[in-house]
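One protein chain omitted, others in place.
Labels run A, B and C following the written order; every chain starts at residue 1.
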Amino acid sequence: MDPPFPAERGVDVYNKKLGMWVFLASEVMFFAALIGSYVILRFGAPGEWAKPGVVLNIKITAFNTFLLICSSVSMVKAYAAVSDGDIGKMRFWLLMTILGGACFVGIQVFEYIHLVERGFVPAGVREGSELAEMVAKGELPGATMGLYGSTFFTMTGFHGFHVTCGVISMLFLYLTKALPGKYTQQDHAGIEVVGLYWHFVDLVWIILFTIVYLI
Amino acid sequence: MATTTHKHPPYIMIWIYLAVLTALELGLAFEFARNWTFGLKLTLLMILAIWKALLVALYFMHLKFEKWNLRLVALFPLPLVLILLAAGMSEHIW
Amino acid sequence: MNWWLPPQASNFAPRIDGMFTAILIITAIPFFLVEIGVIWFVFKYRGRPGQKGHYTHGNTRLEMIWTAIPAVTMVALGLISNSFWVQIKGRNSVPADAYPVGVHAKQFEWWVTLPGPDGKLGRTVDSLISKANPTGLDTTDADAKDDIVIRNQLHLPAGRPIVAYLTAEDVIHSFYVPEFRVRQDIVPGLHIKAWFVATVPGKYEIGCSQLCGLGHYKMRAQVTVHTQADFDAWAKEHAPQPQAGGE
Partner (left out) sequence: MTTVAASPHTGHAHHDDRSFVSKYIFSTDHKIIGIQFLFLSLFFLLVGGILAMQIRWQLGFPGKPMPGGGILPQTMAPGGVILPEYYLQLVTMHGTFMVFFAIMLLLVGVYANFIIPLKLGAHDMAFPRINMASFWSAFVSGILMLSSLFVADGAPRAGWTMYVPLSARHDYSGVGFGQELWSISIIFFGLSSVLGSLNYITTVINNRAPGMTWFRMPLSVWALFITAVLGLLAVPVLAGAAIMLLFEQVLGTHFFDPSAGGQVLLWQHLFWFFGHPEVYILILPAMGLVSELIANGSRKPIFGYHSMVFAIVGIAFLSWIVWGHHMFVSGMNPTLGSSFMVTTLLIAVPTAIKVFNWLSTMWRGNLRFHTPMLHAIGFVTMFTIGGLSGIFMAATPLDMFIHDTYFIVAHIHYVLFGGSLFAIFGSIVFWFPKMFGRMMNEAWGKVHFWLTFIFFNTTFFPMHMIGMAGHMRRLYDPTIYEFLRPVQPLNVFISVNAFLLFAVQIIFFVNFWWSLFKGEKASQNPWEDNGLEWTLPNPAPHGNWETPPTVYRGPYEFSAPGVTEDYLPQNRKLPTDREPALSPAGH
């Protein structure tokens, strides 16, 4: 009847990794809704957008970007270490990644506080603040500041939320798996899967940094 | 995973690569391109951003070393994103 | 009661009704094919113990046929409706001599501005909107002097193209006159035009057909289509007093 057929057991990728990739595909769509709204709103905005670097602190964010790239590298180093069987190195790099991520979140919170103090809030520009004066003087376009605030805080806020989730799950893996020595050269799915998530968060930040802070 | 012993990609080199591209972006946005048109800057910055994103996806997320069926999972949403953007923006192109 | 579409009272209505009938006929064919087929098979092939079904996995030629026929029909239907669609809603489709009326929708009333003898609508400014000036008509604009602003009624001359400038103040409303077969959502922040020719003098109703809040159901206005002579007389009678500047 039939010729011999292959058993066809999927994509030759273990479940957790495939599951993570599938999850990331849905994350792409989630960020597409947020970033897409920003692009569509900015494209159809009633007037000029605020110039980059006027409202947002570029120096501190550039450093933050660098930090996130570093943590992505340290994550991949942790993965490389464990797949070479070097568990100690893996622990070190994983800890570095957690620290990098935590610093990123900390700096972002600091940045938010600073922005809110200057009068930049999700609703736009707060009355009577430093930025409100700049709008009054015409240094900032008042017509689009509302959109600016809405999109900026939503996009970066949800990115920050993702970073926080990543830090928490890495910390969890570090404490429950890495420290007790449950990862081996053969079995380290957790590191690879969380790594994928972490790099994705980094990737989203790379896009966000360019379109929110630099353009 | 595990025992597949392809040599690890040069992660440190990619790190430097990413840092340089970021510096280039910052320079483009604030330093040497002040008089360039917005459209040109936008295009160059987007190219740089996508370049960086590709580096992360290909090397850090190992897409370069995966089979096509897994790459497909990663690529599948991208056309949908473009469709959404195109339709949303076409409201204003007329 | 009327078991078919409402009376036709605009230039688009006959063609839209024609499309309705055409699609009804097109869809009737597969409808009867399937329903009669099901009933026939249910009786003819009802199960008998000890019998087996006919063992077949399909027939490529048959499947090609019932893929191709709907595909061709649908593409043709698409092309035909598109040529009509462009005439109705295409952004350049409004005839140059169309008579402009302003329709301003707010929760839950319709404010209609008729251009008066000069045939031009006055400028409206959102910031001027107030109780006394519900459409925000800029009375300093020369075109606005003779504009007639009326609430919950729309008066139109028959037999000439009319272009409605639709604006919404708060939420989405929808301009809908069933006899005209015209419907257009009115979206805050957008300036949308809808054009049509009212062909039959008489009285009709505007309904809001997009949920706009608690009073959605009673957000109606009366449309009166006059002959041109009647319309001119009506407009003269309702022309604003020079001082009053709109009602």
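Note that in this section a contact is a pair of C-beta atoms (placed from the backbone, for glycine too) under 8 Å apart; a residue touches a chain by one contact, two chains touch by 3 or more.
Note that the coordinates shown come from a computational prediction; the quantities given were computed from them, not determined experimentally.
Touch, as defined at the top, links the missing chain to these shown chains in the whole complex: A, B, C. Summary of contacts with the chain left out: across C:Pro100, C:Gly159, C:Pro178 or C:Pro201, the touching residue is C:Pro178. Counting the whole complex, the residues of chain B in touch with the unshown chain are 1-2, 4, 76-77, 80, 83-84, 87-88, 90-91, 94. Mapped onto chain A, contacts with the missing chain fall at residues 1-2, 4-16, 18-19, 22-23, 25-27, 29-34, 36-37, 40-41, 44-47, 121-124, 143-144, 146-147, 149-151, 153-154, 158, 186-187, 189.
The chain not displayed touches chain C at residues 1-6, 12, 15-16, 19-20, 23-24, 26-27, 30-31, 34-35, 37-38, 41-42, 45-48, 51-59, 62-63, 66-67, 70-71, 74-75, 77-78, 81-82, 84-86, 88-91, 107, 126, 170-172, 174, 176, 178-179, 181-190, 192, 204-205, 207-218, 220.
Keep this in mind: only the chains that are shown with their structure count from here on.
Mean C-alpha positions place chain A and chain C at a centre distance of 46 Å. The geometric centre of chain B is 46 Å away from that of chain C, both derived from CA atoms.
For chain A, the set of residues that touch two or more other chains is empty. Of all residues in chain C, none touches 2 or more other chains. Chain B meets chain A in the complex at residues 1-3, 8, 11-12, 14-15, 18-19, 22, 25-26, 28-30, 41-42, 45-46, 48-50, 52-53, 56-57, 59-61, 66-67, 69-70, 73-74, 76-78, 80-81, 84-85, 88-89, 91-92. Residues 11-14, 17-18, 21-22, 24-26, 28-29, 32-33, 36-37, 39-40, 43-44, 52-53, 58, 62, 65-66, 69-70, 72-73, 75-77, 80, 83-84, 185-189, 192, 195-196, 199-200, 202-203, 206-207, 209-211, 213-215 of chain A are the ones that touch chain B when the two sit in their complex.
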